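The complex appears here without one of its protein chains, the remainder shown in place.
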Amino acid sequence: MIGLSHYLVLSSLLFGLGLYGVLTRRNAVAILMGIELMLNAANVNFVAFTRFVDPTFVRGHVAALIVITLAACEAVVGLALVINAYRHLETVNVDQVDLMKG
Amino acid sequence: MNAEALAFYALAAMVVVGGGLVVQSRNLVHAAVSLVPTLLGVAGLYVLLHAEFVTAIQLLIYVGAITVLILFVILLTEGATGLRVPQRNEQVPLALVVSGALVLLLWAVLLRVPWGPPAGTLPPYNPGAVGRSLLMPYVLAFEVTSLVILACLVGAIVIARREE
Partner (left out) sequence: MARLAWLIPLFPLVSYGVLAFRGRSLGERAPYVAIGAMALSALVAWAVFLEQALGAEPFVWRAAWAVGGERVITVGYTVDPLSSITVAMITLVGGLIFVYSVGYMHGDPYYARFFAFLSLFCAGMLTMVLANSFLLMLIGWEVIGLCSYLLIGFYFRRRSANMAQMKAFLTTRVGDTLMLIGIMALFWQFGTVDYHAVFESVRKGAKEASAVVRLGPWEVPVVTLTALLVFGGPIGKSGQFPLHVWLPDAMEGPTPVSALIHAATLVAAGVYLVGRAYPLFFFTPHHEALVWVAWVGTLTAVMAALIAVAQDDIKRILAYSTISQLGFMMAGLGVLGYTAGLFHLLTHAFFKALLFLAAGSVIHAVHTNNIKEMGGLWRCMPVTFWTFLAGFLALAGVFPFAGFWSKDEILLEAYHHNPAVYVLLTAAAFLTALYMSRLVAYAFFGRYRGPEHPEPDPWLPEDYERAGLHPPGHGHHHRQPHESPPVMTVPLVVLAFFALVVGFVGVPGTGPDGGSWIHHFLKFEGFEEAGIHAPSFSWPLALRSLAVALAGIGVAWVVYGLRWVRSEQVRAWIGPLYPFLRHRMYIDTVYGWVFVRGGLALATGLRWFDVHVVDGLVNLVGWVTVLLSRLHRLFDTYVVDGLVNLVGWATRGLGSLLRPLQTGRAYNYILVAAAGVAVLVLVSLWRL
C-alpha cells in the first residue's frame, strides 16, 4: 500500500536534487531549472497531504495551483533577466555576475 | 504489489532519473529536455493522488509552457551555454554534502512523524471543489496572485525589451 511516507520520501529526494542543481550550476538557466524541481517537490507534498491528511477542502490543490502560477511568473521574469544580462554582460554565468561582492 | 504501487514506483523512477539528468547533464539542452519526463512523472503522481485539475495544469503550464520557454532562452543565449563552457562551479563537493545531509535528515524526520488517518474524504469531483475554494475562502490569495501575474507581465516586458 502506497502511503504518505512514500510520496514524502520521493518529494524530499526531488527537492535534494533541485537544491544540488541550484548550488552547483553556473548557468542561470540551469539554476532556474533546479528551482523548478524544488517547486515541483513542494507541490507533490501539497497534493499528497491533501490526499492523506486534510482532504475536505482541497486546500493543498489550491496551494499547488498558486505555486504553479507563481513558478510560471518566476520563470518568465527570471528568463527575462537572463536575456537582459546576456545582452549587457555577454554571460549568463552567475559567478561572473558578482556586483554584490563586498 | 498492486497496480497503484507499480505505477508509483515507475513514476518515482522517472522523476528521480529525470531530475538527476536535469542537474547533472553537461549539455544544457539535454538537461532542459530531461525536465520533461520529470514533470510528466510529477503529473502522474498527481493522478495517483486524485488531483485531476492540478494534473491538467501541471501538463499545460510546466510541460507545455515553461519547458519550451527554457529551451528558447537556452537557444537565445547560445554563446554562454555552449558545450565548451564549464557548467559547474567549485562548490560541488560541499553542495553534495549539504543537499545529501538535508535529504537524509528530512527522511529521518518524516519517517518518525506519526501521520494520522485522513480527517475526511476528498470531494468526488475536485475541479469544482478547487474552484469553490479559490473563489470563496482563498479569494484574496487568488486576487493577489493575479496582481503578481500582471506585475510579472509588465516587468518581463520592461526588462527584456531591447533598448533603443
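A and B label the chains in the order they appear, each numbered from 1.
Heads up, the rule we're going with is that a contact is a pair of C-beta atoms (placed from the backbone, for glycine too) under 8 Å apart; a residue touches a chain by one contact, two chains touch by 3 or more.
Keep in mind that this is a model prediction, so the values were computed, not measured.
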Could you list, sorted by label, every displayed chain in contact with the chain left out? A, B
Of B:A13, B:A101 or B:A119, which one is in contact with the hidden chain? B:A101
Even though one chain is not shown, chain A touches it at residues 19, 22-25, 31, 94-95, 98-102
I need the residue numbers on chain B that touch the omitted chain, in ascending order. 89, 91, 94-95, 98-99, 101-102, 105-106, 108-109, 112-113
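Everything that follows uses one rule, which is that only the chains that are shown with their structure count from here on.
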For chain A and chain B, what's the span in angstrom between their mean Cα positions? 6
Give every residue of chain B touching chain A within the complex, in rising order. 4-5, 8, 12, 15-16, 19-20, 22-23, 28, 31-32, 35, 38-39, 42, 45-46, 48-51, 53-54, 57-58, 61-62, 65-66, 69-70, 73-74, 76-77, 79-81, 85-89, 91-92, 94-96, 98-100, 102-103, 106-107, 110-111, 115-116, 118-123, 126, 129-130, 133-134, 137-138, 141-142, 145, 148-149, 152-153, 155-157, 159-160, 162
Could you pull out which chain A residues touch chain B in their complex? 1-10, 12-21, 23-27, 29-30, 32-34, 36-37, 40, 43-44, 47-48, 50-59, 61-62, 64-66, 68-77, 79-84, 86-87, 90-93, 95
